[in-house]
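What follows is one structure encoded as structure tokens, with my remarks underneath.
Every protein chain except one is present and positioned as in the full complex.
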Amino acid sequence: MKNILIAVAATSAALTSPAYAQSSVTLFGIIDATLAVGKGSLADRTQLANSGWNSSRLGFRGSEDLGGGMSASFWLEAGFSPDSGVGAATNTNNQASGAAPAGAAGGQGLTFNRRSTVSLAGNWGEVRLGRDYTPQYWILSDFDPFNNNGVGTSQTLNSIITGVTSVRASNSIGYSLPATLGGIYGQAMYYLGENPSNAGATKDDGRGYGMRLGYASGPLSVAISTGQTKYAAGNTRQTNIGAHWDFGVAKLMGQLSRDKAGATDGRGWVFGAIAPVGVGEFRIALSEYKTDAGAGTEPRTRKLALGYGHNLSKRTAVYTAYARVRNSGGATAALNGATTAANASSSGFDIGIRHRF
Amino acid sequence: MKNILIAVAATSAALTSPAYAQSSVTLFGIIDATLAVGKGSLADRTQLANSGWNSSRLGFRGSEDLGGGMSASFWLEAGFSPDSGVGAATNTNNQASGAAPAGAAGGQGLTFNRRSTVSLAGNWGEVRLGRDYTPQYWILSDFDPFNNNGVGTSQTLNSIITGVTSVRASNSIGYSLPATLGGIYGQAMYYLGENPSNAGATKDDGRGYGMRLGYASGPLSVAISTGQTKYAAGNTRQTNIGAHWDFGVAKLMGQLSRDKAGATDGRGWVFGAIAPVGVGEFRIALSEYKTDAGAGTEPRTRKLALGYGHNLSKRTAVYTAYARVRNSGGATAALNGATTAANASSSGFDIGIRHRF
Partner (left out) sequence: MKNILIAVAATSAALTSPAYAQSSVTLFGIIDATLAVGKGSLADRTQLANSGWNSSRLGFRGSEDLGGGMSASFWLEAGFSPDSGVGAATNTNNQASGAAPAGAAGGQGLTFNRRSTVSLAGNWGEVRLGRDYTPQYWILSDFDPFNNNGVGTSQTLNSIITGVTSVRASNSIGYSLPATLGGIYGQAMYYLGENPSNAGATKDDGRGYGMRLGYASGPLSVAISTGQTKYAAGNTRQTNIGAHWDFGVAKLMGQLSRDKAGATDGRGWVFGAIAPVGVGEFRIALSEYKTDAGAGTEPRTRKLALGYGHNLSKRTAVYTAYARVRNSGGATAALNGATTAANASSSGFDIGIRHRF
């Protein structure tokens, strides 16, 4: 992401340290609104929706040079829906009890649900405390041509890992490798459920960890990750692998995921490409997810997604995307708010504007 | 509104486009707190209230020059109450179900309820997506000497159009005429209720449109607007006309409104003036609203409002206002949190500070 840096020119009367003059806070964000049409066998729907091409957000971040190669930094990033201005809730304990109550509708204020971290970094890497993406999630996003946004979002995100830690975790302590390892990157995260020790069977609920290791060099990027969150009702576990190769004319990418939620297994894959054409960008993705949740059947969804974004500038794009999902084995996945019967199909269409600031 | 522009001086390391150097984000706001006294026949009330002279808000907005006369822009504006720091809720679907739950009290966070839009503009006009004022509302505000703030707010705002789209609409697609039409201005807006197609009688609830056309030249401004929102329980419809003439010594203004909410009709008018005197500004308004909701009677409210704002600077004012509302036909309108019996009167008094930033 490219953001605007707020110039830090002057200092307050209370200021005594010249170190302040080196400081900066960056105000950044994305606003992305799309007309989203969904078609299903049971119901269609038309919405002005959020984040068809990139996730809408408003954030504040900054860093401070501590000398000796060390730095401190913070990152506060809130998701919101430009169609109504409503914010997005977070989760306080990585469990259902830490979520916002159902039915808040227009009452959710701006919340740093996307990221809320404080970090210390040096040539040994970075230690980060707070709420952040889980390591295992990054692969689902990095190796999806649609980056898990809009109607084109890959089916591997619509997995059996419906727990609150499928994308981000609160109460996390993370460590990232330094950027100086010749293309090797990696991170580990441990997160707390914060239950009291006398909570019985659920005392470890919401506690988990994740790890990711990758290698990026020239046109190649490849990464593997695994993670687990404990729940008395059944732990969730994810293992993902992804790769891309940039041929110049197009960047091909793919991912495989294997999930476990209690006794249920799920597995998925994505294969797709991003192709720059002039000032625009084409995206294509085929993805599948199937589980053994059905009685004698394997509920399976398969999606084809096509998109085109026309960059009016580095920051502003108009885009459109179309996707169709086919259900089998009793699955009922539907797109853009439509509903569809078991084993029927659903299609969706986005047309919108994405503006970064 | 006049706002502070955050200087955009430096760019992040990830920045590759020189276009960024032309960018800007404006942080702006108003904080307006007033001691608000209300007197009624049943109960009086004294509050530290919000927005007696202008609406309190905090916002972020910016624009980007795309070249060729085109630009992209965003506007995120949140209302809040400085008396407690609480935010104001939005509505996600232009229906009762999209509102915040009752009783949230001190739990409402900052929400971009006032405006949340992304726009593309050119010499052909502007297309705007998101949450914004409805076209029909503008006339109620533009041609009210009190701009619908504080105890002086005209009775046409306290109308039978109690639906969530009486002031703003979410999920809107708007078009505004360019500013180059020799004083003619106008806009149209279409907004979605986002219900699924199998919602039966309520499937169109919250869907609507609005249009406004005006002409401003020298001392004159005149505008007309109409809008409608669909509800199975009864559509709401508004038609408003307003005008002002600036005589220099005072700007006279007036408006007429005709409303329909299901089977109920309502009509109102405002007549008033704003007169600058030295660094101050006097406001006077007489307004009336009546409906055919009563059985055999016409509930009617008539208000006289007087105000004075003393500008300590362009940004900061101290102000005071007094209003008295008379009820007839069974109406019970009361001011500043007071309650009053049918056909009794109520009065209210504000004294406060308004500071822009």
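For reference, chains read A and B in written order, and residue numbers begin at 1 within each chain.
Methods note: contacts are C-beta pairs under 8 Å (C-beta built on N, C-alpha and C of every residue); 3 or more make two chains touch, one makes a residue touch a chain.
Note that this is a predicted model, so its numbers are computed, not measured.
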Given A:34, A:81, A:116 or A:257, the one touching the chain that is not displayed: A:116
Among A:97, A:202 or A:264, the residue in touch with the chain that has been omitted: A:97
Absent chain, residues of chain A that touch it: 6-12, 14-17, 19-20, 23-25, 27, 60, 62, 64, 66, 70, 72-74, 76, 78, 87, 89-93, 97-101, 104, 107-120, 129-131, 170-173, 191-192, 194-199
Contacts of chain B with the absent chain, listed as residue ranges: 1-7, 9, 24, 26-27, 29, 31-33, 35, 42-48, 58, 80-87, 101, 103-111, 312-316, 318, 337-339, 352-355, 357
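The rule we apply is simple: only the chains that are shown with their structure count from here on.
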Rounded Å distance between chain A and chain B, as computed from the means of their C-alpha atoms: 36
